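In this view, the complex is presented without one of its protein chains, the others remaining in place.
First chain written, first letter: the chains are A, B and C, and each begins at residue 1.
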Amino acid sequence: MSSQATEIKHDAAPLQKPAFQQRYAFICLAVALLTVPVWLPLLGGYTDLASRVLIFALAAMGLNLLLGFTGGLSFGHAAYFGLGAYGTGLMLANYTHSTLLAVAVGTMIGGLAATLLGPIAVRRRGIYFSMITIAIGQMFYFIAVRWNSFTGGEDGLTGFSRQPIHMPGFTISLHTTSFYYLVLVCFAVGSWILWTILNSPLGHVFVAIRENQKRLTFLGIRVDVYIAVSFAISGFVVALAGSLDALLDNFTSPDNLKYTLSGNLLIICVLGGMRNFWGPLVGAFIFVLVQDYISSITQNWMTVIGLVFVLSVIFFPLGAMGFFRRRSRS
Amino acid sequence: MSLLTLQNVSRRFGALTALNNISLTVEPGELRAVIGPNGAGKTTLFNLISGFFPPSDGSIMFDGEPIMAVNPAILVKKGIIRTFQITEIFLDLTVYENIRVAVEVAMGISLRPWINAATRAKVNARVEELMEIVKISHKADRVAGEMSHGDQRVVEVGIALSRHPKLLLLDEPTAGMGDEETNHMTDLIRSLNKTQNITILFIEHDMNIVFGVADRITVLDNGTMLAEGTAKEIADNPRVQAAYLGQAA
Amino acid sequence: MSNQNNFRGEIGRRGLIKAGAALGAASLLYPPKPSWGASESPIKIGMVDSTTGNFAVLGQSTIKGAQFAAAEINKKGGVLGRPLQVLVEDDAGSPGTGVDKASRLLDQSQVDFFTGTTNSAVSLSISQYAAAHGKLFVCSGGHVDKLTGPACNWATFRTCSTTWIMTSGNSGTLVKEFGKKWYFLTTDYAFGHSEQDDYTKQVTALGGTIVGGALVPVGTPDFSSYLIQARAAKPDVLCLLLAGDDQINAMKQITQFGINKDIHIAGALFELEQIAALPQAAHYGSWSFEWYWDQPNVPHVHDFAKRYAATYGGQYPSARSWFGYASIHAIALAAEAAKSTDSVKVAKAMEGLVLPPEVALQASAPVYRPEDHQLMLGMFPGTVKPAGKYPDVIKVDAYIPGATIAQTPEQAGCKMVYPS
Partner (left out) sequence: MVILFNAFNGLIQGAFYALMAVGLSLILGLNGVINFAHGGFMAMAAYFAYTLIPYVGFWGALLIAPILAGAVGYVVEQLIVRRLYLRDPLYSLLATFGLALIIQDLLRTIWGAQGVPLTIPDFLNQPLSDVYFFITGYRLFVVALAIISTIGLFAILRFTRLGIRIRAGNSDLETIAAVGVNIYLLRSANFVLGIMFAGLAGILAAGQIGLTPTMGDELIMPSFVAIVVGGVGSLLGSLVGGLIIGVASGVTAAVYPAATEVIIYVIMGIMLVARPRGLFGQEGLLE
């Protein structure tokens, strides 16, 4: 450990690895993601699945800013995912043909909701914080279920589809492959923003909040303001993911607001490793693939997913990335 | 003008009186020890001064202003910084990161979601400076939670210094340390007081340190003030000897 | 039946109580076996239906019916000389999951056609997906009117009835025999809304009035507050338009409150599966059944029921089983007729397709109407036998051929457009 540690650059907080190794891994990741439509079908996968992995990874990375880096256990982030999805869907169904505008509006709606509601939740800590976030999430769920005329109720929201993006000089069709690249761009932008924040003074405070709120209070900081900021940022990122999810299926439903989705996002973070910047990407990769594969080969897919929850929580609390990191250290 | 003045301060918890009618003053530049047996009210005194909770009676003045109902965050900005009996640092972060976040908070840039090269350089310089002052630079990249108790204490002092304290409250800075660590901490306390010119109020059980370092000593017993004076005065005080030193010996 | 397709949906209750103890990891990871010989690539039908969630029982019956049909077809040499393979995916009763699974079936397994769906909302979303991706979709079990009405498309056919056909199967009788004041308890999604609209139109046309109603969210466990309001409205007919487990919960509570003693309980859809889950005291009410295994004078029906029960451990075919069964046969017949697996060609061949008696299994010969792709299946209005024991629980009063009660395609509001 020590030989490695001496090489650590001070400004590379979230990933405690030598910079050259980091860069190498990052380039590999980028190349792998860029070439998905080429190699994925060869392995029996399909492009929409890759889009889904990235969407859930983005959502989980957004949530992980709050969960893994600020230490706030929100069990209600499905609300912002769903609001992003509904915002985008409703825009495309009723008001605009611009996919990008719809995504922007969806992201704003979800993000602003998190910005407004975060301050309520951050008044409490611990399990109470989780409970308030669940309550808020369930409120949106039941509003979506009951407000039939606007949201489509239990049936979900249909009647919209992603529209080609017209740029001066060219048009992006947003069929399966080009949509994947749209998702990839959003994912890249989202993770770049998160990375920048985590390496900024603000991000340093987030991590410090996770570690010791009392210390920060006695450094003269109002901790709840910072948690609310983390909550809001995380809400925007999750809403962006939700917005893309609506476009992926050209559909959204109250399921996207339900606490079960919040649970799935949390387990994605835990699976991949909450303390690691790329952990949620790994977690989403594992979770989405397992869910996709298992539910097709056995009727008892719920047991398998349930076991994934239980076993990973008991045996791999640090997640896949945490596991590898620990091993490489020892 | 005195830096800190307590007048007739009491603090009660329900039926229990933790502090009763305490008056004391601390002059700028002073290095003051607070001693007393367990349950004497030392930590309660620190909690009152640092704004953890308000006094039940009496007044507390800092720098000429009353600070009885002021919350800790504001007091920190006024220059009252404390450490805790149980070390309060960021265990999963490196020493460097521990102090960096404190520096960024102190510089008032902690709400910035990005940082430019110039600011980063300024932050770095200040962190390096603080690590030099507390003599922990050689362990900058160690994860705090994996270090010895003494080193963690030192980190905590480094964090506290980031805010340019006028009054530094140290709650049992050497508790649980070995000899070498204790010496290091003692030297640090002395040098902070003498070279950095920081007024220090510290709670301590180790009489060698108390008598070797402190300019003046305040003795608490059972919530009341038993005595106050220089090391020699306290050592010679028969009431202190009876109530406290006698016991200890 | 050949066993290659029965790896899913085979949950016979009795069988599994026995098998319960032996259930280990093996059953969790039962891999799909390759079907047929290696020489011919199979024609793949992607089936999206519920094996978990609120509609699991109905979905499983549909899947069994479909797999039963596939086995029959394969035994006789398949379709176009190729084996037929039914690939099942669980939609868990959720439209979002349904679309996910449809895209999985298409992208990964390259299915040729789609079938399935029990929840109307899933039907609508799969229909939209199938049309967008140029694949035929034979909806087996989602009843919502607009699927073959305003939301119809060239790719979508439907085997089960529309809510209009179902409701008009018994609305006249109900108004005549039990009264003109109606109260609805309606499940709050596409299917329920559609049923309620249809009944409202029909009952009002017959001079009845709607004295009230409540929309009930899916998954409501407790109906007491709804029942208090229903009874306060003093209707002649309390019309239950619920689905899945909700219907069972409501009927149990209606029995406990004794409401069925002074108000007549009726509704359109009531399933064999639901009756089996109800205690004897809750065996009541008038309903519009869509198919029944006991049709004494109709050829092939008893034979089918017997073979089915033998295959599935004594479980009798329900209307849902028949939906799955007929849907697969219809696809096979249309593909044979079209001599192709191209969805557009098969869809053309399916327009006007008449189900032969051994598939129709009812007294008339239902046809997939070309104008809106709706199968003109008949209705079996009847009542639940108060003392009936499974599977003999329904008293069928009449058989009404679908063509006589269905809305005209113009009324249904479908404008069929094929891709150019």
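Note that in this section a residue touches a chain if its C-beta (ideal position, glycine included) is under 8 Å from a C-beta of that chain, and two chains touch if they have at least 3 such contacts.
Small disclaimer: the values here were computed from a predicted structure and weren't measured.
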{"item": "Which displayed chains the unshown chain touches", "value": "A, C"}
{"item": "Of A:Ile127, A:Val189 or A:Val225, the residue in touch with the unshown chain", "value": "A:Ile127"}
{"item": "Per the touch definition above, residue among C:Ala281, C:Ala310, C:Val354 or C:Ala398 touching the missing chain", "value": "C:Ala281"}
{"item": "Residue, one of A:Leu73, A:Leu116 or A:Val225, that touches the chain absent here", "value": "A:Leu73"}
{"item": "Options C:Thr173, C:Thr220 or C:Ser340, residue touching the unrepresented chain", "value": "C:Thr220"}
{"item": "Those residues of chain A which, in the complete complex, touch the missing chain", "value": "67, 73, 75, 120, 123-128, 130-132, 135-136, 138-139, 142-143, 145-147, 263, 266-267, 270, 299-303, 305-310, 313-314, 317"}
{"item": "Footprint left on chain C by the chain that the document does not show", "value": "11-13, 16-17, 20, 23, 27, 51-54, 56-57, 60, 214-215, 217, 219-222, 224-229, 231-232, 245, 248-249, 252-253, 255-259, 273-274, 276-282"}
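The rule we apply is simple: only the chains that are shown with their structure count from here on.
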{"item": "Minimum number of chain-to-chain contact steps, chain B to chain C", "value": "2"}
{"item": "Chain nearest the overall C-alpha centroid of the shown protein atoms", "value": "A"}
{"item": "CA centroid of chain B to CA centroid of chain C, Å", "value": "75"}
{"item": "Euclidean distance of C-alpha centroids - chain A vs chain B, Å", "value": "42"}
{"item": "Contacting residues of chain C [partner chain A, same complex]", "value": "8-9, 11, 27-32, 51-52, 89-90, 94-97, 99-101, 103-104, 107-108, 120-121, 124-125, 128-129, 132, 188-190, 193, 215, 217-218"}
{"item": "Chain C-touching residues of chain A, taken from the complex the two chains share", "value": "44-49, 52, 142, 145-146, 148, 153-156, 158, 161, 176, 249-253, 255-256, 292, 295-304"}
{"item": "Interfacial residue positions of chain B with respect to chain A in the complex", "value": "50, 72-77, 81-82, 84, 88-94, 96-97, 100-102, 104-106, 109-115, 120, 123-124, 140-143, 159, 162-163"}
